[in-house]
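Please read the structure below before turning to the comments.
Of the protein chains in this complex, one is absent; all others appear in place.
Think of it as A and B in the order they're written, each chain with its own count starting at 1.
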Amino acid sequence: MLKATIDTETFREAIDAVAALVTECRLHVDGNGMRTRAVDTANVAMVSLELDKDAFATYESTPEDLGLDVAKMKNIIGMMGKDDTLSLNLAEGSHKLELSFGSYQYSVTLLDVNTIRKDPSLPNVELPGKVELAGSALSSAIKTADVISDKIALGIDPKADLFFMAAEGDTDHIKLELSRSQLISLDAADARSLFSLDYLKDMGKVMGRAGKITLALGIDHPVKFTFDLAEGKGRVEYLLAPRIEAD
Amino acid sequence: MLKATIDTETFREAIDAVAALVTECRLHVDGNGMRTRAVDTANVAMVSLELDKDAFATYESTPEDLGLDVAKMKNIIGMMGKDDTLSLNLAEGSHKLELSFGSYQYSVTLLDVNTIRKDPSLPNVELPGKVELAGSALSSAIKTADVISDKIALGIDPKADLFFMAAEGDTDHIKLELSRSQLISLDAADARSLFSLDYLKDMGKVMGRAGKITLALGIDHPVKFTFDLAEGKGRVEYLLAPRIEAD
Partner (left out) sequence: MLKATIDTETFREAIDAVAALVTECRLHVDGNGMRTRAVDTANVAMVSLELDKDAFATYESTPEDLGLDVAKMKNIIGMMGKDDTLSLNLAEGSHKLELSFGSYQYSVTLLDVNTIRKDPSLPNVELPGKVELAGSALSSAIKTADVISDKIALGIDPKADLFFMAAEGDTDHIKLELSRSQLISLDAADARSLFSLDYLKDMGKVMGRAGKITLALGIDHPVKFTFDLAEGKGRVEYLLAPRIEAD
C-alpha cells in the first residue's frame, strides 16, 4: 500500500534523474520513503535515488517493491503542469499505480519486479579528491566538451589548487580550469580520469538544474556525483566508470 | 469580384481551421461573407467555416466559387506579421487572387473548382449531450491522451454530472473528469463515443486557441465541435465520425 502526495516538480526531478540512465527500475517504498538503485545496460553507470518521506506533502506506505517503467513515467509527468500536485496511490495487493494530477487520473500497471535487474551492490571505491561546484558550471563544461570530442577528462591538480576538465578533438583541445575561488569547495588530491560523454551528457542535463553538485574523483577511478532533491529531503548519486585512456 | 480587408490574425485562424482537415476547398463568397464546407479524403471528418462580412474591416463581393489551395494559403499567411492587415482582391472574371499585406503583394492562381470535391451535405445526427469548455482544456486533454494511445473516448456521465475523456494504452489508462463547476456549461445526457486521435490532434491545435468550445455528443455517434471566430462574426464547426470500439 502506498498513499502519497508530492509537489510535481520534485517528483519530476527524481524520475528524470533515474531516467537519464535506465528505462525501468525497482522502486522500494516503505514507511521512510522511496529509494531505488539501478545500473545501465552496459554496467557503466549507476544511479541511486532516495526520497525521504519528508519530501512528500503526505506520505504513508507499507514496504513494497514496485516495478517501475521509468521511461513511461517520465512521459506522463511531462504532461503535468508545473503547479500540479501529484497523488500516488497503490491499493493493498494491487499492481496498478494510480497517479492523479489536476483533474486527471492515470493508472499504470506495474512491471513484474522479477523481470527487472536486481539492485546492484555499491562498489567500494576510494575517491580522495572532492569538488563542489554549481550544477550549471558542470553541465556547461560537459556541453562544451561534447562539441569537439566523445570523452572528457575530469581531474584535480593539487599543486595548482584547481579542478579541471579537458577534452581532445582530432586537431583541437579544450580545457576548463576552475580555481578554488570559482568552486564552492575543493578537497585537493591528485586525480584524473577519463569518461564517456555519452553518459555524462544525459546526467549533465539533470545535474545542470542542481544548485550544488559534489564530485568525488581519483586516478583512473570512477567519478561520483551527488546532489540534493527537495531541499535535502532527497538525494541522487551517480557513479560512472572511467574509460581506458589510449596513449 | 471580391474586395475585402481583414485583420490578418482572424483570417489566419479561419484558414488554419480548414487546413487542419483538408488541403483544398471550394470557398463560396457573396455579399454576406465567405463560407466553405469540406471533408477529409477518408470521409471521417468535416469542417464548416463561415466568416460574416462583419468579420472584415471592409467587404464587397459578388457571388463566386473560388478553388482555394488551403495548404499554400496557410504557408503564405504564415509569412505575414501579426499586426498586418490583409487585403484580398479578385478582379471581375479573374482567376488570380491578390493578397496584400505590409508592403507585399502576393498573387495566387485559383484552382479550377471542378477539380475539387463538391461540398458535402451536412449529415442529420441527433447529439443530445452538450458540453461547453475552454479550448485550452480540450486541447490539453487531447495531447495528454496522445501520449499513451491513438484513440480517445469522449462522453458524459449524467449520474455523476460530469464530462469525461478516457484513453487506454497497453498497460495503462488515463481519465479526465470535469464536473459541472469545471465546465462552462453541461447539458447532461448519456453519451460515450470513441474517436481517432490522429484527427483530434490537428483539430485540437486549432481549438486550443478558442475561449469556448461547444461539444455535442451521443452514444457511438459523431462528435460536433463548434467555436467562434472574430468575436462571433465567424464560426467553425468540426464533425468527426466515431471509431468502432473493439472489445
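Everything that follows uses one rule, which is that a residue touches a chain if its C-beta (ideal position, glycine included) is under 8 Å from a C-beta of that chain, and two chains touch if they have at least 3 such contacts.
These numbers were taken from a predicted model, which means no experiment stands behind them.
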item	value
Identified contact with the non-displayed chain, of A:Lys96, A:Lys143 or A:Arg180	A:Lys143
Residue among A:Met1, A:Val113, A:Ile174 or A:Ile219 that touches the chain left out of view	A:Ile174
Of B:Met1, B:Ile76 or B:Val147, the one touching the omitted chain in the full complex	B:Ile76
For chain A, the residues touching the chain missing from this view	143-144, 147-148, 171-178, 182
Missing-chain contacts mapped onto chain B	69, 72, 75-76, 78-79, 103-109
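One rule holds for everything that comes next: only the chains that are shown with their structure count from here on.
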item	value
Inter-chain centre distance, chain A versus chain B - centres from mean C-alpha coordinates, in Å	44
